[in-house]
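Just dropping this structure here.
Heads up, this is only part of the complex; the chains shown haven't been moved.
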């Protein structure tokens, strides 16, 4: 089993940016935790971050056929990237949308996700552990 | 550690009602799974279901002081029960809002939660396992 993990814009700055919202864990930490948990679960974990909407779509298209599930934190693309939504829908894979913070407790524009209707499920507000729970769910499925 | 699990209206019919949306698992099955997982994690799990908004609030007020976290699937109350929201906010406990199905792929009125802004996090679309992941997160916290 193989799971693709996609991180959207600015998530490469995690741990350095607004730690009062996102904490001090870096993206490298999260990816390492996912890979390690994947090893325990017998799941190959492939991770990718980009600030480019097109870069995420290119990666998704390239990796879809060899993946069994997607974990995606679309970052700000959550709110307007219908192109990413179309790419995810076309991949026809179980997809978990993850947000580190509780987006419903922040600015109104963060309450709306164009990704959510085509995802399998969402986990938000549970910090970096949200990614791990998503991985466990995909593995248990 | 003690976790309160609250189920909103109609969830007592789970497994008999619209299985194409909610599956065949009953609420008894879910509560049993939570209690069992609680035993493994060293967490006491207390569960309660009501079709009465006031019944859920009464229970929450009564149990809040002896609980360390809340898992709540507010059912249809998700969309309009500001009274339940106020009760949850007043409890000052880590709170995970759980939905069995992906509410964002259903009718528009299900996309809005009045509970979400005062919850710690949300898990939706992951079926009964969403409850278990919520419990694990509270235990790991």
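Going by the order they are written in, the chains are A and B; count residues from 1 in each one.
Everything below uses one rule, namely that a contact is a pair of C-beta atoms (placed from the backbone, for glycine too) under 8 Å apart; a residue touches a chain by one contact, two chains touch by 3 or more.
Computed from a predicted structure; not experimentally measured.
Of the identical protein chains in this complex, 2 are displayed in place, while the full assembly in this structure file contains 12 copies of the same sequence.
Convention: only the chains that are shown with their structure count from here on.
After Cα superposition, the angle needed to carry chain A onto chain B is 180 degrees, rounded to a multiple of 5. Averaging Cα coordinates per chain places chain A and chain B 24 Å apart. If you check the complex, the residues on chain A that touch chain B are 96, 102, 104-105, 111, 113, 116-126, 129-130, 133, 136-137, 140.
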